[in-house]
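As you look at this complex, bear in mind that one protein chain is not there, while each of the others sits in place.
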Amino acid sequence: MSTSVPVQGWGREAMARRLAQDIPDGSYINLGIGIPELVARFVPDGRTFIYHTENGLLGMGPSPAEGQEDPELINAGKRHVTANPGAAYFHHADSFAMIRGGHLDLSILGAMQISQSGDLANWSTGQPGAIPAVGGAMDLVAGVKKVFVLTQHTTKTGEPKLVESCTYPLTGQGVVDRIYTDLAVIDITPAGFQAIEIAPDVPFEHVQAMTNAKLTPPSASLSE
Amino acid sequence: MSTSVPVQGWGREAMARRLAQDIPDGSYINLGIGIPELVARFVPDGRTFIYHTENGLLGMGPSPAEGQEDPELINAGKRHVTANPGAAYFHHADSFAMIRGGHLDLSILGAMQISQSGDLANWSTGQPGAIPAVGGAMDLVAGVKKVFVLTQHTTKTGEPKLVESCTYPLTGQGVVDRIYTDLAVIDITPAGFQAIEIAPDVPFEHVQAMTNAKLTPPSASLSE
Amino acid sequence: MINKRMPNAAEAVADIPDGASIMVGGFGEAGSPIELLHALIDQGAEDLTIISNNCGSGEVGLAALLKARRVTKVICSFPKTANSTVFPELYREGFTQLELVPQGTLAERIRAGGAGVKAFYTPTAVGTPLAEDKESRDFDGRTYLLEHGLTADFALIKGLHADEHGNVIYNKTARNFAPVMAMAAHTSIVQTAKVSAPGELDPEVVVTPGIFIDRVVEVPHPAHESELIAAGVSYP
Partner (left out) sequence: MINKRMPNAAEAVADIPDGASIMVGGFGEAGSPIELLHALIDQGAEDLTIISNNCGSGEVGLAALLKARRVTKVICSFPKTANSTVFPELYREGFTQLELVPQGTLAERIRAGGAGVKAFYTPTAVGTPLAEDKESRDFDGRTYLLEHGLTADFALIKGLHADEHGNVIYNKTARNFAPVMAMAAHTSIVQTAKVSAPGELDPEVVVTPGIFIDRVVEVPHPAHESELIAAGVSYP
């Protein structure tokens, strides 16, 4: 393994574009706040995705033109949005009935840590004095059919986010299906982290080094 | 006690009118099928009642004019009705949220038997071979703030409906607040049946004789 | 491209297999999806479990499905009707089983099934024969029954107007069980008098958001049970 050459993986937009390729036409999707929101910019040709925002809108559209913002039409990140043709408004209990009842196809979330068994930690560092806030993350991971994590492979200070077991408080146990990072696309399997694609020009060994658990390379069998 | 003179109590309409006097202005009411439906004809001057029908309408109005019937605008008894100004339609889970959640002020029901502790039996004779059918009666008695029973004092064959304990399968335990019959108005109290009014020209002794449990006369204290 | 429109009722119900559980909308005749039910009779599936408030009337719609001996179990609050002998005969014969559920508990169980609520505690039916064999528990001095969420393989419902995304609005008291059944079934099929392109329904007035609907069939002039019965129809 060489770390003397700077390794450059996918950028944020490339990560979002890569994830979007894996979403089937007609999917109902909840986009988490932050990088996940970028996915909506990269819908593959010929596909239609319908976006759910947990504060009561199905069929969320892009940001409004400047001056067209409505303070009562916002998404879960409290940003101004629009409603597409075919949209519907509903109250919060109905919105989370969609989530908890398994009606959404895909939840795309950010992460602080993901364990090799699919545990997700993305709401609290557990630090004393921190203000706890959880929002809808625990509902999403418990209810949505598939959970994709879209995140940098490591923290800003270089700490691996993919770990044997999470040290931060959990959002859910065994809930993550797939992880998209700047370095790789990685499935959670019964055998742990299984890379299915590595970013161009990134050595597998580098991805493994940035991962705090065993990572199976793309060529190797899932069942080993 | 004399049974040699035929005793005539209130007629069906007089029973309904008597009950209507006891309903406060602005009450939300569910009317059971049969005699209870008559109450809507006798709203006292100056009062407004709002009728709920469990199949999804609040603000139910009277029967439509002939030729104006809509097969998709019916009440719980499957009769054609209308919607008053200020009405709202909603689905069945919301409708029974109103009932179970204690939002309705009054449920007026028919009865097969009422016990002195307020148990109600009004859905089944429990006969072998009978087709069981319960509808919303159990939800109404469990959820509505007050339950009034409007019924003949005895069955068509002269059997008392007010009894020490019900022999028919129960609709609910200790749920009835007051009973309006052709002979009397009777409260359920911790001490049992307490008559609060007797129909004109009906001897109290006759009402007691038609009641299969101790009945306290109107003048006597509740706390005796 | 999302378009849930099906060419006709027959294709909408074509894949319902023997043994399926099916929620059927309607309270009395209001909201009964007659054309979908008749297509299901034509299709031939049997050994069905039907979840519905009533068992139909006359010999059309749901009653006709029962009469055709396709239904071996009903989960229902009020199977009796004034003008049908279909269910009583099948029940007494032992061909069709009955799970009797109070109406509000039925609505709430269906909503819970659709909302991912596994079970809940309700005060309804405590102390009655319908509480037998059910878990109960006291909270704050009152007794409640544990009731379980209810789901089904299919829902057949009737709306007034839908769009191709599956958003639906209803007509008056024909709404009844349809919105919660749409939530609780794996495959929800709605017939509506009109089907439009997305954008024709105001997002503020949509009752059932399209995420709960899988298939939409336009039936421009739906029949009403009472009219068919008055006309002496016995289906098929």
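What to note about this one:
Think of it as A, B and C in the order they're written, each chain with its own count starting at 1.
We adopt the following convention: a contact is a pair of C-beta atoms (placed from the backbone, for glycine too) under 8 Å apart; a residue touches a chain by one contact, two chains touch by 3 or more.
Because the structure is a prediction, the values reported are computed rather than measured.
In the full complex, the chain left out of view touches A, B, C.
Which of B:28, B:42 or B:204 touches the hidden chain is settled by the complete complex: it is B:28. Across A:37, A:139 or A:182, the residue that sits in touch with the chain not pictured is A:139. Residue in contact with the omitted chain (choice from A:10, A:49 or A:96): A:96. Seen across the whole complex, the unshown chain contacts subunit B at 25-26, 28, 46-48, 50, 52, 57-59, 83-90, 93-94, 96-104, 142-143. Touch with the hidden chain on the side of subunit A covers residues 53-57, 70-75, 78, 83, 89-93, 95-96, 99-100, 119, 124, 126, 129, 131-139, 142-143, 169-173.
Although one chain is hidden here, its contacts on subunit C can still be listed: residues 108, 112, 115-123, 139, 142, 144, 148, 169-170, 172, 204-205.
Heads up, the rule we're going with is that only the chains that are shown with their structure count from here on.
Taking each chain's centre as the mean of its C-alpha atoms, subunit A lies 57 Å from subunit B.
Separating the centre of subunit B from that of subunit C, both taken as means of CA atoms, is a distance of 30 Å.
For subunit A, the set of residues that touch two or more other chains is empty.
Listed for subunit C are residues 111, each touching two or more other chains.
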